[in-house]
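Handing you this structure, nothing more for now.
A single protein chain has been removed from this complex, and every other one stays in its place.
Here is subunit A:
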Amino acid sequence: MTSVLLSNGLLVGAAALGLVSIALLWRVVVGPTTADRVIAVNVIGTSVVVIIALLGVALGEVGFLDVALVYGLLNFLLSLGLARLSLDGGETR
């Protein structure tokens, strides 16, 4: 298994990424247009995928990687769906 120092470093990195994600929520709240909000949510989702992967490695839970994979897939589908249905007026082209 990974050393204690490495696990702690990965946990600190995951915590820092979490703080950055929380700060990005500011853009979701104030973002002038819907596109700003959607793109900020997409970025937060990407960094949450990285946080889940780092936590899985640091805690020794390999099953977290499957969770991260599914979360990334849902994040991508969410962004595409919001872009099509909310921003683009629901037109299917």
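For the reader, a short list of remarks on this structure follows.
Just so we're on the same page, a residue touches a chain if its C-beta (ideal position, glycine included) is under 8 Å from a C-beta of that chain, and two chains touch if they have at least 3 such contacts; residues count from 1.
The criterion applied here is as follows: contacts and distances are computed from a predicted model.
Of the candidates "ABC transporter permease", "Na+/H+ antiporter subunit G", "Substrate-binding domain-containing protein" or "glycine dehydrogenase (aminomethyl-transferring)", the chain left out of this view carries the UniProt protein name "Na+/H+ antiporter subunit G". Residues of subunit A that touch the chain left out of the display are 1-3, 5-6, 9-10, 12-13, 16-17, 20, 23-24, 26-27, 32-33, 35-36, 38-40, 42-43, 46-47, 49-50, 53-54, 56-58, 62, 65-66, 68-69, 72-73, 75-76, 79-80, 82-84, 87-89.
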